[in-house]
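One chain of protein is taken out of this complex; the other chains stay put.
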Amino acid sequence: MKKLLIGLAGVAAMSLGMAASALAEDPMKVCFVYVGSKTDGGWTQAHDIGRQELQAHFGDKIETPFIENVAEGPQAEGVIERFARSGCEMIFTTSFGFMDQTMAVAERFPDVKFEHATGYKTAENVTSYNSRFYQGRYILGQIAAEVSEKGVAGYIASFPIPEVVQGINAFTLGAQSVNPDFKLKVVWVNSWFDAGKEADAAKALIDQGVDILTQHTDSTAPMQVAAERGIKAFGQASDMIAAGPETQLTAIVDTWGAYYIKRVQDVMDGTWESQSTWDGLAEGILEMAPYTNMPDDVKAMAEATEAAIVSGELKPFTGPVNKQDGSVWLEEGEVAEDGVLLGLNFYVEGVDDQLPQ
Amino acid sequence: MRLELIKRSAPAPAMRFLSPLLGLVLAVIAGAIMFSALGKAPDRALYAFFIEPVSEMWSVHELLIKAAPLILMGAGLCICFQSNNWNIGAEGQMIVGAIFGAALPILLPDVQNFLILPLMLIFGILGGMLYGFIPALLKAKFKTNEILTSLMLVYVAQMLLDWIVRGPWRNPEGLNFPESRRFHEWARIPEMFPADGRANWGFVIAVVVAIALGVMLAKSLKGFEVKVIGTSPKAAQFAGFDSKKMIFFAFLLAGGCAGLAGIIEVAGATGQLRPTVSPGYGFTAIIVAYLGRLNPIGAIVAGLVLALTYLGGEAAQISLGLSDKIARVFQGLILFFVLACDTLILYKIRLSFGAATKGAA
């Protein structure tokens, strides 16, 4: 009982403190939980750039503390809770593995707004937001089929989660829209970030005869290998042109800043609502890096595809599409539902790999 | 000027206890210097590191959650190390324990009664023991270096967990994400004081096990055997102690502790199996064992201290914007200074000036 009282007193003191700070017009605290290092050159860095844009946009009206390298799973709950108790009015948790922990803390802090990236659960005060990375990968596939002479691309993949499988399938469909016989070789390195392993995988793929590389891992090592071996490659999560000025064709660049600014503005205006957002190229949550190192006609094609996706005229997962075993997945004109895409666990025809099950 | 070690006639008992304290103090001083070098007020940083995490009740709960696996594994490793068995694969044994224990609620989700949790804990212990058995067998039978085999097995265990969570045990309702189904209520370790925070009874289990091991080591014949085999293998041979049996005893015990820590972590705080069970607790437990004087009771205190460095790292990031790498440097520093100070148990240190004596360099 005594403990309970102390606990209650603590909560009361906290809320008093928060009320007082609101009166004094202290900056609003918007907090970020990162799964990796903010300089990882990929996923977390993209979020951190978004955070910096947010900070720059609102200036001293907000504060944006962040915490790096938070392990997914139960450890995250303590971190999120610490943030909630330290007076954060809004907390962005930027990895799939923080989902259940975000939900648990949100239940205890109904007045704090939570935003969880790439998950699927929401609540009164929890929004989930995600990006249709696969739209970009469809364009990459088209470019690959145009630029590749051998008609085989190499794909360095991290983990067989739906997001990665979407990417592999969209890339394949994009490539097949140009060259129906296009083939894809996939190597799983079971890591988001291991420069040495990614480089070895890149070399293995090139040695096996692919002449274009794409990756769903975060280091620039594959780009460096591609540059060394004189083939072309695509960047991931961030513009990787510095690692391969003559090599990078384009890159999928995650641009979270605009979304972060909009959501914080919503809280300031009192118009924030829980939602489930899955934006794409049209909304500007991802962008294509400049199309370089390719002939003008390929560039024109890529730009046209990008425009068609932005306008909503082209949806990458539109039938007819067969599964890897040749059975029909999407009938002529049928568009895949988001629910199916979010749990995607099979390949389309033309992928030269067995999906790890 | 040179340092010389002069052997004490007998180990200094006072230093056994003073050495870790002295080591901690030196680590804190080194930490303060490091913080100043990084342009942060050292007093503020040290406050964030060591006081802030225990200044609120809910945060103390977080401390207990983190301390439980560290204490359990640290206590088991104490026995291992004391008997000269260098098991550095507790991380792997913890993972396999978690997998074994989690098998029940995942494969038999419909069996829901009061028996399931105790069974899970037992399965967890068995899993850890089984995985500890491999390096023990290899060492006893083929004299294979246990440091290397137990470490290699950590990587193998991580891959096994990864495969099982992404493959056969993936949650059928989880949209294909890499995690198992959530455990039902009967398969969860209850929280101790749900009103205050998340700490569960796993912490109590850890402390009880550590105390039991401490008593075993101090009072029982087996404990005597552990110490004799560790300090003088020859004497152990004369006394008729079997050092091969001791290999199995030490590894199974430490493995069992690690397995229990694994299932406590999974059935306690997490509630499901995920691709990572531990953020390196199995390796931190080695520091715990040393800081705790290779004494299971000491491991309780040391486990709490190391858990504090994890939480302190988070608090310092949030309130001061200090890099998270500091926490790791700090853990390394603590172990370093404690090891250095341990020299004072067996030796006196003398600074001497002048020419070298023969052979001493």
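In this document, chain identifiers A and B correspond to the written order of the chains, with residue numbering beginning at 1 in each.
Just so we're on the same page, a residue touches a chain if its C-beta (ideal position, glycine included) is under 8 Å from a C-beta of that chain, and two chains touch if they have at least 3 such contacts.
We take it that contacts and distances are computed from a predicted model.
J.: Would you kindly match the missing chain to its UniProt protein name, picking from "Gas vesicle protein GvpL/GvpF", "Ger(X)C family spore germination protein", "ATP synthase subunit c" or "Putative glucose ABC transporter permease protein TsgC13"?
T.: UniProt protein name of the non-displayed chain: "Putative glucose ABC transporter permease protein TsgC13".
J.: Among A:G97, A:G119, A:G154 or A:G350, which residue is in contact with the omitted chain in the full complex?
T.: A:G154
J.: Can you tell me which of A:Q75, A:S219 or A:T250 touches the chain that was removed from the display?
T.: The missing chain is touched by A:S219.
J.: Kindly state which of the options B:Y47, B:W201 or B:Y347 is in contact with the chain not pictured.
T.: The single option touching the absent chain is B:Y347.
J.: In the complete assembly, which of A:D194, A:E287 or A:D338 touches the absent chain?
T.: Answering carefully, the residue with contact to the hidden chain is A:D194.
J.: Among B:A48, B:L72, B:I99 or B:L153, exactly one should touch the missing chain; which is it?
T.: Considering the complete complex, B:L153 is the one touching the chain left out.
J.: Applying the definition given at the start, please give the residues of subunit B touching the unseen chain.
T.: The list for subunit B reads 3, 5-7, 86, 88, 138, 142-145, 147-149, 151-153, 155-156, 159-160, 162-163, 166-167, 283, 286-287, 290, 323, 325-333, 335-336, 339-340, 342-343, 346-347, 349, 357-361.
J.: Could I get the residues of subunit A that touch the absent chain, sorted low to high?
T.: Against the left-out chain, subunit A lists 37, 39-41, 45, 154, 185-190, 193-201, 203-210, 219-221, 224, 242-243, 352-354, 356.
We adopt the following convention: only the chains that are shown with their structure count from here on.
J.: Please report how many Å separate the Cα centroid of subunit A from that of subunit B, as a whole number.
T.: Here subunit A and subunit B have centroids separated by 35 Å.
J.: Provide the residue numbers of subunit B that touch subunit A in the complex, in ascending order.
T.: By the definition above, subunit B touches subunit A via 56-59, 62, 65-66, 159, 162-163, 166-167, 175-178, 193, 195-196, 198, 265, 268-272, 274-277, 279, 311, 314-315, 317-319, 321, 323-324.
J.: Once bound in the complex, which stretches of subunit A touch subunit B?
T.: For this pair, the touching residues of subunit A are 3-4, 6-7, 10, 31, 65-69, 71-75, 77-79, 81-83, 85-86, 96-97, 100, 120, 159-162, 165, 190, 342-345, 356-357.
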